[in-house]
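I have placed the structure first, in the form of structure tokens, so that the comments after it can refer back to it.
Apart from one protein chain that is not included, each protein chain of the complex appears where it belongs.
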Amino acid sequence: MLESTSLVDADRLHSHAGNLKENGWRLVGMTGVAREGGVDLFYHFDRELKMTNLKVETEEDETIPSIGDQFPGAWIHENEIQDQFGIRFDGLDPDYRRLFFLEENVEATPICRGVSARVSKEPGK
Amino acid sequence: MTSMLKILLKNGTGRYATRLYPAEAREPFAKNRADLSFDPGCCRLCKTCSRKCPTGAIEVDKENRTWKRDVFSCVFCGDCIEACPKSCLSFVARPPLPQKHHQQAVVYATVPERSKK
Partner (left out) sequence: MTVSVIPVGPQHPVFLEPFQLKLVVEDEVVSEALPRFGYVHRGLEALVVSKDFRQMTRVAERICGICSAIHGMTYCRAIEKLLGITPPPRAQMLRLVWSELHRMHSHLLWLGLFAEAMGFESLFMQIFRIRETVMDILEQTTGNRVIISVNVIGGVRRDLDAEGADGIRRALKKVAGDLERIRPVLVDDYSVRKRTEEKGILAKERAYELGAVGPVLRASGISQDIRRTGYGAYGELDFEPVVESGGDCQARCKVRYRELFQSMDLIRSGLDRLSDGEIQTKSKEKPEGEILVRSEQPRGEVVYYIRADGSKHLQRLRIRTPTFANMAALMDLLPGLDLADVPLVTLSLDPCIACTER
């Protein structure tokens, strides 16, 4: 478990993020990690070189509220997560609809393949 | 305004900043990673180098006793050099000459048979 991380529900995310914003925290980035049946989303915040994290455990096909209205720099992180894991963000602006890094004809979610799809053992392939 | 002019005048009258290559070439630095040399004499075909290589550039064939390195895949990281238990590999400071054919871009060596003790 990551240091100073609090687990929050998706519908409480907005109020938690608002709290952090009021206390002068800055959004550093977002990380998505695939697990069985969903994705762990981390929101990293920083204030005076200290970090704190929010963790949201999403289920498959769940829509997460965007925190773009509180942190105006969040759109770029959310668009990337949307590309990589296919998670929908509610209220995302601008919304690239999964064309941020990907081409039109890509259907798959590149990183959300779970542990089972891992190829291994063969060196350098 | 005049400060740039001064620099330019100094450049115009001073020494060249570049060398007239190839008439005047600099010696390569001693620590350069320009080429990888392989000594077939000491190789035990243990495949450690090929396992450690991040780009999969080395192929070792135990049956035919060959050791192959694809020069175009190699990124000169040096992981194989550190991994080799027999220290058969080392960096050479002088870059290789341009080659005419692609086949020459593969370093191919047959490892000699050793008499078993």
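The letters A and B name the chains in turn, as written, and every chain counts its residues from 1.
By definition in this document, a contact is a pair of C-beta atoms (placed from the backbone, for glycine too) under 8 Å apart; a residue touches a chain by one contact, two chains touch by 3 or more.
Bear in mind that the values here come from a model prediction, so they are computed numbers and not experimental data.
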Self-check item: Residue of A:V8, A:L27 or A:L92 in touch with the missing chain, whole complex considered
Solution: A:L27
Quiz item: Please identify, in ascending order, the residues of chain A that touch the omitted chain?
Solution: 1-3, 26-34, 42, 44, 49, 51, 53, 71-73, 75-77, 80, 94, 99-103, 110-111, 115, 117-120, 122-125
Quiz item: Which positions on chain B touch the chain that was left off?
Solution: 1, 3-4, 7-8, 11, 17, 29, 31-33, 52, 54-55, 75-79, 82, 91
